[in-house]
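Following: one structure in structure tokens, then a few remarks.
The block that comes next holds subunit A.
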Amino acid sequence: MSGQIALGLPVAAVLFAIGLAGVLVRRNVVVVLMSIEVMLNAGGLAFVTAGARWGLPDGQVAMLFVLAVAAAEVSVGLALVLRVRDAFDTLDTDEVSRMRG
Partner candidate 1 sequence: MILLALLLVPFAGGVLAWAAETVSPLAVRWTALCAAALELVVAAVAWFAYPAPAAGWPPWVAQFQAEWVPQLGISFHLAADGLSLALIALTGFLGVAGVVASWREITQRVGLFHFQLLWALAGVTGVFLAADLFLLYFMWELMLVPMYFLIALWGHEDRRRAAMKFFLFTQAGGLLMLIAIASLYVAHGRRTGVYTFEYSALLGSPAALGASVWLALGFVAAFAVKLPAVPLHPWLPDAHTQAPTAGSIVLAGLLLKSGAYGFLRFVLPLFPAASAEIAPYALWAGAAGTVYGAFLAFPQRDLKRFVAYTSVSHMGYVLIGAFAGSRLALTGAALEMLCHGLSTGALFMIAGALMDRAGTRDMGRLGGLLAALPRMNAWTTAFVLASIGLPGLGNFVAEFLVLAGVFSVSPAVAAVGAAAMIASMVYGVWLLYDVFQGPAPVAGDADASRLPDLRGPEAAVLAVMTAGLVWLGVYPQPAVSAIEAGVGPPDVPVAAAPARAARTAAERAEAPAGVPGGARERAPR
Partner candidate 2 sequence: MIAAFYAAAAVAVLSTLLMVTRPSVVHALLYLIVSLLGTAVMFLALGAPFLAALEVIIYAGAVMVLFVFVVMMLNLGPSSSHADWLSPRAWAGPALLAAVLGIELLWILASAGPPSEGVRAIAPARVAESLFGTYLIAVELGSMLLAAGILGAYHLGRRETGRARR
């Protein structure tokens, strides 16, 4: 019965790493945002796994907050994507580099 718990955290770690790779490799803003969703999800999975291990509801509560944050982040982020597209005519993050010193 402990298999889920034994595997939950490694799976979360792998998902997180893949998400990170996506953020780092992809240049399309929308895909970057999606990768971030994956990372958030991985974090949430870790929470839930830990909650299941201790039998406490707090892990699930944390995942709920992750959901809320993700929703807010996605809504603002996608709105920003629209604006970026308007302003730069591109979705390539490398070309939106006005912060270059």
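As a convention for this text, a residue touches a chain if its C-beta (ideal position, glycine included) is under 8 Å from a C-beta of that chain, and two chains touch if they have at least 3 such contacts; residues count from 1.
Selection criteria: all candidates are chains of the complex that A comes from, given by their letters.
These numbers come from a predicted model, not from an experiment.
S.K.: Taking the stated C-beta criterion, I'd like to know which one of 1 or 2 contacts subunit A in the complex.
M.R.: Only one candidate touches subunit A in this complex, namely 2.
S.K.: Where on subunit A is candidate 2 touching in the complex?
M.R.: Subunit A residues touching candidate 2: 1-11, 13-22, 24-28, 30-31, 33-35, 37-38, 41, 44-45, 48-49, 51-61, 63-65, 67-76, 78-83, 85-89, 91-92.
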